[in-house]
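Only one protein chain is missing from this complex, and each of the others stays in its spot.
Chain IDs A, B, C, D and E follow the sequence of writing; residue 1 opens each chain.
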Amino acid sequence: MFYTDNRLQFPVRVERPNPLFARALQQAIGGVEGEIRVAMQYMFQAWGARGDPKYRDLLLNTAAEELGHIEMLATAVALNLEGAPLGLKEQVSSDPVGGAVLNGINMKNLLSAGLSAMPVDSDGVPFNMSHIYASGNIAADMGANVAAESTGRILAVRLYNMTDDPGMKEMLQYLIARDTMHQNQWLAAIEELGGNEAVFPIPNSHPQAEENTDFSYAFLGFQIDGIEMPQGRWSDGTSIDGKGTFEMRPMEALGEEPDLGRARPNSGAQSEQL
Amino acid sequence: MFYTDNRLQFPVRVERPNPLFARALQQAIGGVEGEIRVAMQYMFQAWGARGDPKYRDLLLNTAAEELGHIEMLATAVALNLEGAPLGLKEQVSSDPVGGAVLNGINMKNLLSAGLSAMPVDSDGVPFNMSHIYASGNIAADMGANVAAESTGRILAVRLYNMTDDPGMKEMLQYLIARDTMHQNQWLAAIEELGGNEAVFPIPNSHPQAEENTDFSYAFLGFQIDGIEMPQGRWSDGTSIDGKGTFEMRPMEALGEEPDLGRARPNSGAQSEQL
Amino acid sequence: MFYTDNRLQFPVRVERPNPLFARALQQAIGGVEGEIRVAMQYMFQAWGARGDPKYRDLLLNTAAEELGHIEMLATAVALNLEGAPLGLKEQVSSDPVGGAVLNGINMKNLLSAGLSAMPVDSDGVPFNMSHIYASGNIAADMGANVAAESTGRILAVRLYNMTDDPGMKEMLQYLIARDTMHQNQWLAAIEELGGNEAVFPIPNSHPQAEENTDFSYAFLGFQIDGIEMPQGRWSDGTSIDGKGTFEMRPMEALGEEPDLGRARPNSGAQSEQL
Amino acid sequence: MFYTDNRLQFPVRVERPNPLFARALQQAIGGVEGEIRVAMQYMFQAWGARGDPKYRDLLLNTAAEELGHIEMLATAVALNLEGAPLGLKEQVSSDPVGGAVLNGINMKNLLSAGLSAMPVDSDGVPFNMSHIYASGNIAADMGANVAAESTGRILAVRLYNMTDDPGMKEMLQYLIARDTMHQNQWLAAIEELGGNEAVFPIPNSHPQAEENTDFSYAFLGFQIDGIEMPQGRWSDGTSIDGKGTFEMRPMEALGEEPDLGRARPNSGAQSEQL
Amino acid sequence: MFYTDNRLQFPVRVERPNPLFARALQQAIGGVEGEIRVAMQYMFQAWGARGDPKYRDLLLNTAAEELGHIEMLATAVALNLEGAPLGLKEQVSSDPVGGAVLNGINMKNLLSAGLSAMPVDSDGVPFNMSHIYASGNIAADMGANVAAESTGRILAVRLYNMTDDPGMKEMLQYLIARDTMHQNQWLAAIEELGGNEAVFPIPNSHPQAEENTDFSYAFLGFQIDGIEMPQGRWSDGTSIDGKGTFEMRPMEALGEEPDLGRARPNSGAQSEQL
Partner (left out) sequence: MFYTDNRLQFPVRVERPNPLFARALQQAIGGVEGEIRVAMQYMFQAWGARGDPKYRDLLLNTAAEELGHIEMLATAVALNLEGAPLGLKEQVSSDPVGGAVLNGINMKNLLSAGLSAMPVDSDGVPFNMSHIYASGNIAADMGANVAAESTGRILAVRLYNMTDDPGMKEMLQYLIARDTMHQNQWLAAIEELGGNEAVFPIPNSHPQAEENTDFSYAFLGFQIDGIEMPQGRWSDGTSIDGKGTFEMRPMEALGEEPDLGRARPNSGAQSEQL
């Protein structure tokens, strides 16, 4: 169950409203690297977490935090849209540096939302909940979260580098710091689960005897003749999960050309296929 | 540039076609954990890879491999649909165990594709390319790939546990092994980039002095009064990136209730908001 | 800012797990009539609410409530999936009434989420955030909320009629009651804004002198010759907004056949169009 | 069955083509507040309307009208794209006011449609038919239609305020007037069904004895300690449906922390979860 | 402008309602091969048709026809859902042949639409308007229409083969015949435009001197060494557009390995990429 206090988690201040920056901030709300994604992802992971309940609590706690981040960013979008042109005439005069302001905004922030934030990305594409990765496997979920917080922090850094509004920079410094923590936090959860050697390959509950072990630690090359395979840590030495030794070999087709036979009558194919 | 030889990477054999298993296999083709996703993800990561070219080559090599996996799975879907009912009458008699076969298939595999595979998931939802994570940051990309291969192997294991067709089990043992390798391979790439302490926080090119360091390694609690914060590796000790020390504290709102003021005339609001 | 206490808003109890009912419940989570929709809709309306702040607080309060409803339903889905078959063999024997259980589930609840809830609807389609209606007009928002709670309560009633599990019926009786309140609550907000005559037409800030008043209260008929126009409250008497009188008349085309002229060279048209 | 006469319902005239306004108009075609949505929504509501047939006829009649509105807007988009630049060079010289014209258009209107309209919104996102709300409950449908026409008229007003082209203003004055009528028309249908007290709570066919009446008219507070609940018409007095009395009380969790137990073997979880 | 007469274009009669067939019919409404698609496609093509107005009229005429087909199919879906179970208990007894009826329906037809049709496909996926192909090139549009009517007729034939309800077979015989006509009609339009030699390559307004003519009529082989290229009409003889001669040759990479250089500072990459 969730509660609210109507206040912002961290102050949101905009000194020089910029509608183009409002558009960029939308990516941190409704982009696939954004805050709706992590908030909902942590919730659904929590609601499907079987086993030790501490992971459920950990996930719900951070989900609540992320809800507050969406709120901060939505407020920042609305504040950056203050003063944006509502008419085509208005926009020319309000545009001393030569760019037409309306060109650069998500039109829907004006037309659909009346100068407010929306759950869309920086090109106006609505967030799609298929991006909520919650696998029922606690280690995979933690890995997905490290990945989400990595792209999240990259995005926050790009936004930070884009603006020179002091209020926005301050807000983003907070969000970047939280992403630092969250990357570390989910990595810590993997360590709590035993670290890479205990955790991988995910799922660790599948007996490796029931995989085709000839191929479990082989880097296979799919180059045509005469092209070299790329070498690195992945081609040599003990595997990261500690359960095998990397090797490297070119691959060739082990199967035949498949043959699906003739089409069935009544299946809507051409007569020539029957 | 890509080439083909018309053959299958690994043999695909179905002893007892099962339309319901065809539906399940679709998840491995067009699901968010599926092979289209990794094939295209590795390609786009490669095409945006700046810096050391070996990562580009590594990514393209594995992309080519994954294309062959889609092909194997698409063949497996078509073979499992052999003999599926084309009519409502036919289905009753062909259904000794009591379940109506047509109930359990993705109807589109019959109606749209004529008993063949489609780029959709196991509930018939088309794959959406927003799931191609390619960030321009090589470490984040590797992390996204570990995550993708983790959910991919979980899915393959679930499919393996679902079927008892020997041909299908054999094919899945191969794919599970490849996912083992790929999890290790991308983890190896992170090690090649210096390991967790060099790589995190991602992006490592942002000076941490420019984040709000008060919040960089603090586990913040968002519980209402009287509820305990979840403890673990994340609440104590050196952070995983080696750059801070975890601490734990309850959070309270640092900002005020936001005030967007009155709506502007001509903005489509109600008069009462102006 | 949001908080949590890890507990459920209302008890969730399942006596006889039913995977098909789990599928149906998904509609109340990720369907367009579902709880993610209202939770996020009320948040975005709050974050764009200009004018009297009490509407912001009202919206955030109910958003927090709805988050707890998603949580209850996600728990209900997981509990209904307890004991669902993981294999094709298992399913036959576990299916005394003749239907193949796996046929009836959202396959992704098993394959992607490991027998847990997902942010998808009852056919496995992910929720899409374009359904978050937040217009920047407080009256339109309240109307959208009445509509959302109406379809929400219809859905809850259909689910209630579908199940005979006592625990599920109890949970749904709670949710149905909350939808009763929320329908009334948003209607009350419209009354607080002055009721239908003050509020409509939305937006009430547009001077009606600047619409084509010939057409403002006329029911226009688009039937071919000889077909009667449907009569009712809409064809006669004072309009509901109190600002006009309904009349009824057949419509005929007032414009000509449009002519876009020839295509431009270099525009990719056929030569014949130039 | 439908007929056409090739003519426009109302004249469409553009004096000064403006590609940026073409983009804005797209929202009224393919946006969620747009005309495709209402045209298709009224059709599907009609085709599922059980009970008194006059509602079916009413809906089909207005659907036919809305088809003509899409046609008008599509023509307006094409006329506004007349003269838009086809090349990057061309655009500089054609851009005296300083904004790069191509920046501001939906690129697809040029690249995909050759300077014509598309069924997409003002940011180029295709319309998605999940927005067709047709519930099988005639009262809920009427409410959804009031909501749709409310956001529709807000959008038309915003477009009206954006342009100063006399032809476009004239067309929009017609469309705004029709939205006035349609808001009133669907409200009139609710009155025909008995008005708020007869209609609500929707569906009115569910016996209220079978909801948890303790919660049917209570405004529940989800604030943390010390934060006040928002007061208004919703917290006091007779409910709008006339069937209860509003009251206000803080909410606390009535359920426990949920426990999904251990994961099942073969379900793809980590060993630690089993 | 469009008109209606409330009647069905052709009689729709269901003798033995079958909810599973209702689900299949949904594909013909909201599938990519369905009637919404062609109706809307022909409209948008008409509204963007520059040049000879007869194509606009032709397209609008057929669009009006297709609207009536959606109506017929929506009615057929509702009639096939008559008597479908509303409860889990009810479904067992109503299911003599052993399949659980609810398993086989689009759950949303019940939960969202109350036993009526929806603009979704046979797996419950909403139609997406990106499938409206309207290119601004009249010949390409005609070709897209031939393709649409081809998959449309395949679908209708598959539905015809699936059912043995006499009313449904009669309705489908009508729709199959109309698809025959429409395939021929759009092919006739291509002939009216001059036939394959005049029309191709599309667009015929681009001077072929400005393409790389070395590659205009060459079948390039992308096989690895030792695999033969597929031969046929495409590898030999005059090209279909009459403007070249087919030849066949293996392809090899003409470009180098691309090099995007180092990443820029501030671009969110890892330090190692700078």
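The rule is short, and it goes like this: contacts are C-beta pairs under 8 Å (C-beta built on N, C-alpha and C of every residue); 3 or more make two chains touch, one makes a residue touch a chain.
Quick caveat: nothing in here was measured; it's all calculated off a predicted structure.
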Touched by the hidden chain, restricted to displayed chains: A, B, C, D, E
From A:Arg50, A:His69, A:Arg158 or A:Arg178, residue that would touch the chain that is not displayed: A:Arg158
Candidate in contact with the missing chain, chosen from A:Met1, A:Leu20 or A:Ala189: A:Leu20
Residue of D:Pro53, D:Gly195 or D:Gly261 touching the missing chain in the full complex: D:Pro53
Residues of chain C (touch criterion as defined above) contacting the omitted chain: 154-155, 157-158, 161, 224-225, 266-268
Interface with the unshown chain - residue positions in chain B: 1-9, 30, 36, 40, 43-44, 47-48, 50, 56-57, 60-61, 63-64, 67-68, 70-71, 74-75, 78, 112-120, 126-130, 132, 134-137
For chain E, residues in touch with the removed chain: 3, 5-12, 32-33, 54-55, 57-58, 61-62, 64-65, 68, 72, 75, 78-79, 86-87, 114-116, 125, 128, 130-131, 133, 135-137, 139-140, 143-144, 146-147, 150-151, 153-154, 157, 160, 170, 173-174, 176-181, 183-185, 187-189, 191-192, 196, 200-203, 206, 208, 210-224, 229-234, 239-241, 244, 246, 251, 253-258, 260, 263-264, 266-269
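Following the convention adopted for this analysis, only the chains that are shown with their structure count from here on.
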Homomeric contact chain C-chain E: same or different residue positions, threshold half: different
Approximate Å spacing (C-alpha centroids) for the pair chain C, chain D: 10
Shared-contact residues (touching 2 or more other chains) in chain D: 3, 5-9, 32-33, 57, 61, 64, 68, 75, 78, 114-116, 125, 128, 130, 135-137, 151, 154-155, 157-158, 161, 222-224, 251, 253, 255, 257-258, 260, 263, 266-269
